[in-house]
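Okay, handing you the structure first.
Subset of chains shown; positions unchanged.
Just so it is clear, A, B and C label the chains in written order, and each chain counts residues from 1 on its own.
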Amino acid sequence: MKDLRLGGRERLLLGTVGLMLLFAVWQAVVRLQLVPPGLLPAPSELWPAWMSEISGGFWQQSILDSLSHYVLGLLIGSILGNGAGLICGSVPLVDAATGGIVRLLRPIPGLAWVPFAILWFGLNNAGATFVIAISVFWINFYAAYGAVKSVDRELYEVAAAFGHGSFLARLLHVTLPAASPGLLAGLRTGLGQGWMSVVAAELFGVPGIGARMMQASSLLATDVVVVYMVTMAGLYALTDFLFGLVRDRLLRWQG
Amino acid sequence: MSLVRIEDTGLSHDGGKSFVFRHVDLSIGRGEFVAVLGPSGVGKSTLLRVVMGLIAPTEGVVKLDTSPRQAGTRSTALVFQDARLMPWRSVRQNVAFGLEGLGLSASERRERAEQALRLVGLAAEGGRWPRQLSGGQRQRVGVARALVVNPDLLLMDEPFGALDAITRTSLQEELLGIWEKTRKTVMFVTHDIDEAILLADRIVVLAGSPACVRGDLTVGPRPRDLSSSSRRVLAARLRSLIAGEDDPGSEAWLRSVDI
Amino acid sequence: QFAAAAPIRVGYIPVLGSSALFVLDGKGWGKDAGLDLQLVRFTSGPQAIQALVSGRIDAYVAGVLPLLQVRARGVDVKVLASGAIEELSVAARGKLAEGLEAGDAGNQSPTALAQRITDFTTTTGHKPRFAAQPQGSVPDTVLRYWLKQQEKLDLKTVDIVGIDIDAAQQAFLAGAVDAAVLREPALTVIRRRLPDARILANGHEMLPDQPGSVLAVVNPNAPDRAAWKNKLTALFVKSTTLLAEHPEEAAPYVTKALGGGLLREDVIAQALKASAHDFVADPARIVPGVKALQDFEVAEGLLRSATPVEDLFDLTTWHQATP
């Protein structure tokens, strides 16, 4: 087994090289006019746009605003999604009873929830949080459900044999730890999904990165749009990196 | 009187079409050390799981009369044939698994787990993950996990299967020592006839398909010399019972007493 | 002719202001004139603009303001004709609409409106909320222009939320906002659903000759465009005239293109009749409005610099096309 293991520093280096390459190709594409001008700014044009957003204070404010919806929506969606997935995965009765409802609600797009968010929460942060939470919810729901279903059933016997046979004890001592790789994969997907929904969530006029992007987009300020896309990428990379640290710590036992 | 009463019990995996074992009748008295012998795949592990209550019998009933337990103990404990450690718990945490929820303090749990690990010779491995252990080490952790809860009824499924002669002998001695001191009831599945003779008061042989009790023999006083002629006769008898070679015909083999 | 054989891709946004396009397509005038029109529907301005910039459409029937930005980015696009003016109105409901007459088109004097807003704020404890689209969009700019320039109000006395068109309509229905910038046929639909909704200001009041949908062509001077741009403009003007003069005749085509079985023809007919006088083809009519709005955007800091408005308009084609 050629199990090449890379150290943290090598990973970082390789990752940076990969990114550099991407930026180089991007710059070349724009310079060689392979895309119509005005549709995609060159990376080198982003700097001045970014600076002007910062000096206007828009950038900092948008990040703060979006972060508040993002974090809250992510938390709510992840907790409820994992909770519901765990319960549906472990209690066949609940699973069967909710099967139809889940199939009815699942394919409703985030945009279609907007009227309900308006109705239930009004045009405010709660509405935006709700839309983010919904999209994160499903990802985590299915990941948790699948992870629970693939837990080695023999381990439940161990729990039962050592006095942890109650539903709660099995959940705590077997389902949760055994499903944790799957749960964490779901949480990670949700981290990204949450950023993707920030734009849809801020369709409500709630200020934030998404609203600012739409505004820039309607003014055809593509450079500003891309600045915010890169900003989101940066924020995501940061959350994903931090999450990776937690994840690696939690899954040490996998080696 | 008896701690375990298995009455006309049968188990089927396919809802009654074919049975793993059927019409099994067996009582185990308090303090008895019973070995269960039988060919591979006959249903020994399945029987233990039925006694433990992990699977419900398809037919018959299993009654346990475990006494109200002492603080910090469990009424029954099981050593699984394939160790079955929780991969996400360190060795020490695996051993302490059964102690959780018994109202012990963390330091008490830790101390008892360490003691059990010392007993199986793994005092130094407490901080490792299960994947970092050898096969025999894993099995020993499984033994420690069961011993640590100090159960009334101890069910052991080939606990010393993967151990070298030395480790095995020392663990057998430990087990006997514990048993002599505490007089726990032990139901001990093994494929090793010598081990059964060495340890048990009584040896139950499961054989046939569907399996049922084909022999139930009492072994004489301890300490035991395996090379004595009477033991050798007993071993030969057990061998033919396991092989299903000599059909008892009568109840003669059941309850036959051996010196 | 070879060039005419290639399909002409016309991007549009499904609003009543684009009706001229539906009529000329529905009546088959394009085909009769040898034009192979291919209509491409967009749900929002930015998407249509992106298609325009990437050369995926040849002509455009939608709002005029974004075209200024497109020109600023070096894309040669020219407005050949106007489709409709004064499309946007402000509707209000609940407390904010109290005491207004149904069917009455606003007619709020600045002081009356200011009073209405102050009353609203004192009774409800919060500022009235106005729904428009995100900052930089035409509805938002027109709303601000109206409040600030026409009604001389301090923008701080109201809350303006920039949301998606659908969300704005739904927020208005749900009562999450007190007023919204709306256009036909949504106005007609909402009036039917919410009997207590009133018009706070109609298009004319917001900005006389308020620019609406226009017909624009990309690279109008390219040789292959010459073959059809005059014909298309002529037909567009012809349809606009028809809409202004015989709206009932246009209703079936507009219903088909806009309603797609979702709206009854009489609703569309009603909406068309209500805005018949808004179908104006002369591009010169909207030039001052466009200028005013652009200047306003610059003054508000939304735009970094103004682009010469005259360059966007090609007034000669319209003159040639008008008999």
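Just so we're on the same page, a residue touches a chain if its C-beta (ideal position, glycine included) is under 8 Å from a C-beta of that chain, and two chains touch if they have at least 3 such contacts.
This one's a predicted model, so the numbers in the text were calculated from it and none came from an experiment.
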Total copies by chain kind, whole structure file, are A x2, B x2, C x1
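The criterion applied here is as follows: only the chains that are shown with their structure count from here on.
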Which chain has its C-alpha centre farthest away from the C-alpha centre of chain A? B
Can you tell me which chain is nearest the middle of the complex, judged by mean CA position? A
Computed distance of Cα centres, chain C from chain A, in Å: 37
Suppose each chain is reduced to the average of its Cα coordinates; what separation in Å results between chain B and chain C? 84
Find every residue in chain C that makes contact with two or more other chains and list them. none
So, in the complex, the side of chain B touching chain A is made of residues 49, 52-54, 74, 76-78, 80, 84, 86-89, 97-98, 100-102, 129-132, 145, 149
Please give the residue numbers of chain A that touch chain B in the complex, ascending. 154-155, 157-158, 160-164, 169, 173-174, 177-178, 180, 252-255
Of all residues in chain A, which touch chain C in the complex? 35-39, 114-115, 118-119, 122-123, 203-205, 211, 214-220
